[in-house]
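Only one protein chain is missing; all other protein chains are in place.
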Amino acid sequence: MQQEASVRGDQPSKATMEFRQGSAIRQLWETNLEVFQRDKMALFGLFIFAVFAIVAIFAPQIAPNDPLTPLKNNEGDWIKDAMPYWLAEAGEDEAEGYVNNFLLGTTNIGRDIYSQLIHGSRSALLVGFSAAAAVAVIGTVVGLLAGYYGGWVDAILMRAADVAFGIPFIPFIIVISAFLDPSIWNVVVAMAALLWRDTGRVIRSQVLVIKEQAFVSAARVSGASDLRIIFVYIAPSILPLSFLYGSFAIAWAILTEASVSFLGFSDPETISWGFMLQDAFNSLALSREAFYWIVPPGLCIMLTVMAGFFIGRGYEEVLFPRLRRM
Amino acid sequence: MSRGVAFYILGRFLQSVMVLWIIVTLLFLLFRLAPTNPLASYIDTTFTKQQEAALLARFGLDKPLGEQYIIYLVNLLKLDLGDTFSYSGKSVLDLLGADLPNTIYLTLTSLLLAYAVGVLGGIVMAAMRGSMVERVGTTFTLMTRAAPQFWVGMLLLTFFAFQWKLLPSSGIGPPMVRYRWETEWDKLMSPVFWRHMILPTFTLALYLHGLPLLLMRSNMLEVLDQDYVTMSRLAGYSEWRVMIQTAARNAMLPVLTALTLGIGYSIGGNVVIEHVFSWPGLGRTLVRAVQQADYPLAQGAFFLIAVIIVFMNFIADIMYSLLDPRVGASAQAQAS
Partner (left out) sequence: MSILSIRDLKVNYETQDGTVQAVDGVSLDLEEGQHLGLIGESGCGKTTLLKAIVQVLPRNGHIVSGEIKFQGMDLLKLPPAEMRQLRWREIATIPQASMDSLNPVQRVGSQLTKLLRVRGGYRKKAARKRAVDLFDMVGLDTERLMHYPHEFSGGMKQRAVIAMALALEPSLLIADEPVTALDVIVQHQILEVLRELERELNLTVMLITHDISVVAQVCDSVSVMYAGRIVEEAAAEPFFASPAHPYSLGLQQAFPNLARPRDELVSIEGYPPDLREPPSGCRFAERCPFAQDDCHETDPQLEVVGDGRLAACLRSSEMDALRIQAEDPTLWQNVEVARGLSTPHPPAPSSPHESLPFGGGRPTRREGETFVGSTTTDGSPSLSMGSRGHRPAGEGFGEGENMPLLQMNDVSKQFKIGGGLAGLLRGDKEQTVYAVNNISFTLRRGESLGLAGESGCGKSTTGKLLVKLLDASDGSIVFDGDDLARVDDKKLLGFRSRVQLMFQNPFEALNPRFTLYRSLTEPLIIHGWKDESERTQRVVETLDRVNLRPAEVFLDKYPHQLSGGQLQRVVLARALVLHPDFLVADEPVSMLDVSVRAGILNTTRRLARELGLATVYISHDLSLLQYTCDRIAIMYLGEIVEIGPSNEVINNPQHPYTQALIAAVPAPDPTIENPPLRIREGVPRPTEQFIGCPFAQRCPEVMEACLEIRPPVIGDERGHQAQCHLYGEHRDSPKLNREAQLAR
């Protein structure tokens, strides 16, 4: 009994999913736990999300100023293009009639960049998580149905996936965003409408594999109904895969939202990091080398996207041990 | 080419046509969703009702939806994409025809660069699995994939164009030069053009190299576990042969597919890069068209991009069946 396990230890485990123990929910919980225990980077990703989540929740408390209101000096003029206080020349602010306590300076119409950065985390996380959830849920359901029932259901759903694969993603989002009322939800809707395709295909092929496994046939021979087989036998095995794709989808959603905002198709009333960069780009911050304006939003995007990647890779390593970094 | 493979290709082709037809239909419906009258930007407040009606008739917008749809399909088949609103009525096809080559140059150059680096990098990462180099390398690659392309572009612009003034900041050439190139060939032969290519190409390639690298790495790791790789080790082949000739060759197949798909998706996804570098390509035109409510142009650009994507998906399918004898043969066996 021990022997079996130990001898198999020297052989590469199958590329199919390797699961250890548990009832459906406990199992999922333990897989998740294993991901974060085994992979410190995934844990780091989780940490990044946690920090940004706290920032997003308490944004109004943390941000010193309103992100949209231009700040004014004593004379009522906008405090345009103020440098961060740690870069600005001493005394300049007094000469201009304001107190420079701006961590990251102000924009060309006098908005506080640091406050914008804080508020930007809200749209990033909101879009990231809701789009990822939508993509994962739709993809999982499509994959389950197509893989399990096959035949016409499969043919229709997979042709739909082909269509989704044929629609150019960014242009689609741009058009949707332009036609609907400006809102960060446009990105979520557009992503949900297209990006289920990858998740759906992968889940489907995994369902096809699991469906053919002897333990599923055994359940059928024992008289288990279709629903029982789907929910008790197949779904628990593919849920970690949905989580994997979900984590990556968070990353793509944040990136996409940033791109769309950068192109100017977002709601100008909602601050996002992409919007900030668009603002910087359009107001020629580049030629002024205003790094304090350009760098922070980009870094924030990169950090949150990487957090999604790290978590996704953590799942990958648990689900596909062959790829494991040893 | 055998009958089986031919059948397979024909079937795939028909399927692509069907997919395209559905996309085109969706596109038609999508543009009926547009919040404003498609002629809003055209119609002056001083227009009379008659003038408006005439204009609507000119664009066929007074007919019932079904009829419009038929006209639309017929026009697409004739490759008649209509006239633009905003570029003084220039034909959409002409305008896009001028943009397309620029997008293709940018895309292909970056893709080739990215895949060359990515494939080699992937092999190295797989060979050095578990080492410090691998950890640093893959983390760097992940960072390039996580960083928004436009942001990387902005940073590069700030340094190379504005701070050090080494490279041009936008466009494909100085404004007056643009019209001096009589032919595409002249353009490609012009050093000025290539100088303008450097920054956007590098930015795009930096982003694109991640996929082939990570894919190649994981394929290599998978293939290295296969029995035929063990076999070639047992046969006493040198490690170089085992890694390159046997493992890498087999691991390459999915990467080539990704490259083919990547051409399609990059052409549609270059929007952001083209915007940052004011690169006169399909993406930038699409953005502008949408911003200016120039619907025929936007629709045309969208259509063109979709055609390219569907076509490249088709090519990727075919290529896989030709490159991997197993796939080709199963199609063959089933038809014979």
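Observations, loosely collected:
Each chain carries a letter (A and B) given by its place in the written order, and its residues are counted from 1.
We adopt the following convention: contacts are C-beta pairs under 8 Å (C-beta built on N, C-alpha and C of every residue); 3 or more make two chains touch, one makes a residue touch a chain.
Since the structure is predicted, the reported quantities are computational estimates derived from the model, not experimental observations.
In the complete assembly, the contact with the undisplayed chain comes from B:Q226, out of B:S131, B:S170 or B:Q226.
Among B:P64, B:P191 or B:G236, only B:G236 touches the chain that is left out of the view. Residues touching the missing chain, restricted to subunit A, are 1-7, 9-11, 19-24, 27, 151, 154-155, 158, 213-215, 217-224, 228, 232-233, 236-237 (touch as defined at the top). Although one chain is hidden here, its contacts on subunit B can still be listed: residues 7-12, 14-15, 18, 226-228, 230-238, 241, 246, 249-250, 253, 323-326, 329, 331, 334-335.
Note that only the chains that are shown with their structure count from here on.
Centroids of subunit A and subunit B (each the mean of its C-alpha atoms) stand 23 Å apart. Put simply, subunit A touches subunit B in their complex at residues 12, 15, 159, 162-163, 165-172, 174-176, 178-181, 251, 255, 258-259, 262-265, 274, 277, 280-281, 286-287, 289, 291, 294-295, 297-298, 301-303, 305-306, 309-310, 320, 322-323, 325-326.
Of all the residues in subunit B, the ones that touch subunit A in their complex are 15, 18-20, 22-23, 26, 30-31, 33-35, 129-130, 134-135, 138, 142-143, 145-152, 154-155, 157-158, 161-163, 169, 218, 221-222, 225, 265, 267-269, 271-272, 275-276, 283, 286-287, 290-291, 298, 301-302, 305-306, 309-310, 313.
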